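Of the protein chains in this complex, all but one are displayed in their positions.
Read from first to last, the chains carry the letters A and B; within each, the first residue is number 1.
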Amino acid sequence: MFALLIQDPVNINGPDRSPQQAVDAYGQLTKLASTFSHVDGLFYFTYAVCIFFFVLIVGVLLFSVVKYRRKTWDQLPASNTTHNTPLEVVWTVIPLIIVMIMFAWGYMGARDMTVVPLEASRNTYKASAKQWNWTFHYPNHPVASYNEVWLEVGKPVQFLLESSDVLHAFYLPAMRVKRDVIPGRYQSVWFTPTTVGEYHLFCAEYCGKDHSKMYAKVHVVDTATFNAPQRPWDQWEDSTPELAAKSGANLYSQLCIACHSVNGTPGVGPSWKGLFIKNADGTYTGRQREVIDNTDGGKRKTITVDDAYIIESVHLPEAKKVAEEPYVRNAMTAFPDLDERKVRGLIEYMKTLADTK
Amino acid sequence: MTTNVPVIDSHAAPVAGRKNFLNCSSGFLSWAGTLDHKRIGIMYLVGVSLAFLAGGLFALLVRLHLWKPDGMLFDNVQYNQIFTLHGAFMVFIFVIPAIPGSLGNMVLPLMLGAKDVALPRLNLLSFYLWLAGALMATLAIVLGGFDTGWTFYAPYSLYTDQAVVTIGLAVFVLGFSSIFTGLNFIVTVHKLRAPGLTWFRMPLFVWAIYATAILQVLATPVLGITVLLVAFERLYHIGIFDPRLGGDPVLFEHFFWFYSHPAVYIMVLPAFGIVSELVSVHSRKPLFGYKLIAFSSLAIAIISFLVWGHHMFTSGQSTYALFAFSFLTFFVAIPTAIKEFSWVATIWKGSIALNAPMLYTLAFLIIFAIGGLTGVILGALNVDIHLHDTYFVVAHFHYVMMGSIALAFFAGLHHWWPKMFGVMYNETLAKIACGIIFVGFNTTFIPQFIMGSRGMPRRYATYVPDYMGFHQASTIGAMVLGAGVALMVFYLVASLFQGKKAMQNQWGGVTLDWLTPTPPPLENFDEAPVVTTEVYDYSTLDYKAMQTPVA
Partner (left out) sequence: MSHDGHHSVVIPAPGPEFVPHTVAHHFDTPVQEFQSMKLGFWLFLATEILLFGGLFAAYFYFHESYPETFRLGGHQLDWKLGALNTSVLLLSSWTMAMGVRSSQTSQKQKTLFFCGLTVLGAVIFMVIKFFEYRAKNEHGLIVFSELFHPYDLTTNSLPWFKDYDGVMAGVPHPHLFFAIYLTMTAIHGLHVVIGAGLILWIMKGTAKGRFHAGYYLPVDLVGLYWHLVDLIWIFLFPLLYLVP
């Protein structure tokens, strides 16, 4: 049963990236799911202007080419005019007026998008970008979720954006919002989701290797679901060992996959396969590990892998180092952000990789 | 424009056995060490064409890889390297030097009635700097490649373990090549015009190259110092772009776009020049609104220094900055709109020859309207917030860079090919190739507009399956486009070996370049020309007395 879970490609690739139902074919833009309808309005307005001028230009060209095409080598032009001041004024002024309309419309829209209303600032999420995943912190909840986030429909929301490495960009096409995430400073976006559904969140600023996989899923849910005693993101977390393992697998594919394998191949860090051993009665025991205990003057010890050891490994990797080449020399990133519930998910996931006795 | 070259002969077949710049001397050194602007132009032509084919090959790899949502050919790092290589080659090694370096060098002194550019040695140096830059970029591939995107955004470009310093220095060297070319042309236009060739008798190609040159001289040094600072950051960590050290990555963006926005006009103004020239010659009509076109080039050159912020609308600028940058962006569209309308008006009621150069020009006019107008869409603040860094932007700039500039370059190439080499290519094949390229091009990039407006981000090695259909259509288009380009390369090269001899004045043009022998002699004119008539005055040619052209 667990084996199935591991092989499920969905888990390894983070959240399900399958097509959204919301991407339907009305016009050229994705269906709008926020209140920023001025984006669509201006887009289709300029689109219409473009089509008008395009048709005009191509029409005149085609007409000329058909009508005035040179038939003999010495054919002279039908006219030699080089100016027509009224015409030139017209074709300067009309585009000028049109672009000024676009400018004003666009500017007002952008101001609307940058000035955060009070209501949204009272509902502030934090989105932390990191090569190559997103962490979301909820207002008034001490938990965080990875690469998936839940919003309440109809409620203005602000995202405070921070990056701990390079540039990223927070892009929600359906909401028409995008903002660069810049290390060393805070940025923010706000919007009001108007339609229940699941939406793509892309990283839109090139950030290196897995830029294209820096993907999160935004769930907009109705108020009742959002406020249910069992929070929507809780089910992402734990409740049953299976669910916990699922969230652990998710985390693994975002944070740990770079260094740890799950099939026994050595990586930067030791493989997780066989960290636990499954007993005949279905319980698990940790394997024996030789470690250098830096909390105890660097003594060499043999310990049994258990929850405490793993929690420590995640929060303070330097505390006990695996006494095996090359792992003793390699450093592991610390993840102090991962609360105990998350690590429990990881542990449940590790148990699915256990060797059976 | 009359000169002391007898007008009646101007369509004569070339005199056999006459010495011209191609056959006046031979041997590797007579080319490698040449100071003749025409030979330097041809060396550039060969160089930038190879760069284009290399860049195009990378583009085909990009398109093939994106056939499937999970990618087909590469891992993510390789994909990132390939699109970076594609962008960097196309921008720095192909499109910026392409028209000024090859056709500008070739034609500008001819049009001015000069014997050479003002600073021939500097001209040769520009070429070798270009070559050095191109080789360094190639070396960077050998050293493991680079994966920063053509924009080198910090801080990623500071942290990645790839050959960023090498490519940075390559860009620095290429920048100086471009600066020296521009500087040379400015001096040439100011000081070497033939007697009687007043500013407003200059062909519009000259005006365009002149406006370009101003941009090259004034904008490129900032790029130079920017890539140098990135190199220093990597070598000894100055800290000005590195947020860990108190630096500001957004400052890098400002520096970069302060150059790179004017750079897009460095690329496009010469293309405008070619189109202005060609619509006039092939419609046999003086340009509609000549002065306005000339001035609009200068207006574009000046305003383009003030709009760089439109590449950074999502970077969190103040609303005042947004206001100014968006406003000026729209403003810069107006002189361009004037040009587009004037070209169309020139064709209106002309005597329109549907030969290969004209077909490429018509393709330009259609594609540039789309490319430019989608630029205007991007200038709208709120819309750009949605479209920034999506395939909509990718499609926009390919409509202007590939569909407009590269096609204008092809148009000019076909137009001056007989002048340069004294031979004509196969017209039928040329028309077919033009058609294939036009269809292939639009098939490649129209789907990109659609998926871009639906949110497909750029620089993605893998993508969500929503966009698969668009990507596949685009890939098919790119293959068609590639076939068209390959056909063009084929018949152009073939014409060198078995093309028919070209006429001296193949198209019946009246600018000075058509009034010299074909191909021109070493110092361009047998008799120093004196200009006595207005520009584009086609009544000075007696077409009836000229032979019917080949083809």
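Following the convention adopted for this analysis, a residue touches a chain if its C-beta (ideal position, glycine included) is under 8 Å from a C-beta of that chain, and two chains touch if they have at least 3 such contacts.
Source: prediction; values computed, not measured.
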Request  = Give me the visible chains that the unshown chain touches, in label order.
outcome  = B
Inquiry  = Among B:Leu122, B:Ile446, B:Met468 or B:Leu487, exactly one should touch the missing chain; which is it?
reply    = B:Leu122
Note = Of B:Arg18, B:Lys191, B:Lys291 or B:Lys501, the residue touching the omitted chain is B:Lys191
Query = Of B:Ser126, B:Thr220, B:Ser297 or B:Ser404, which residue touches the hidden chain?
reply = B:Thr220
Inquiry  = Can you say which of B:Leu22, B:Ile141 or B:Leu245 touches the chain missing from this structure?
reply    = B:Leu245
Task = In the full complex, which bits of chain B touch the chain not displayed? Write them out.
result = 114-120, 122, 179, 183-184, 186-188, 190-192, 217-218, 220-222, 224-226, 229, 232, 235-240, 244-248, 251, 255, 523, 525-526, 528
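Please note the rule applied: only the chains that are shown with their structure count from here on.
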Remark   = Taking each chain's mean CA coordinate, chain A and chain B are separated, in whole Å, by 37
Message = So in the complex, the part of chain B that touches chain A is made up of which residues?
response = 76-77, 80, 147-149, 153, 155-156, 159-160, 243-244, 248-250, 283-290, 292, 313-316, 319, 322-323, 326-327, 330-331, 333-334, 337-338, 340-342, 344-345, 347-354, 362, 365-366, 369-370, 373-374, 376-377, 379-386, 388-390, 449-450, 453-455, 457-466, 508, 538, 543-544, 546, 548-549
Key: Residues of chain A touching chain B in the complex   = 17-20, 23, 28-30, 36, 38-39, 42-43, 46-47, 49-50, 53-54, 57-58, 60-61, 64-65, 68-70, 73-84, 87-88, 91-92, 95-96, 99-100, 102-103, 105-114, 165-167, 169, 171, 173-174, 176-180, 182-185, 187, 200, 202-213, 215
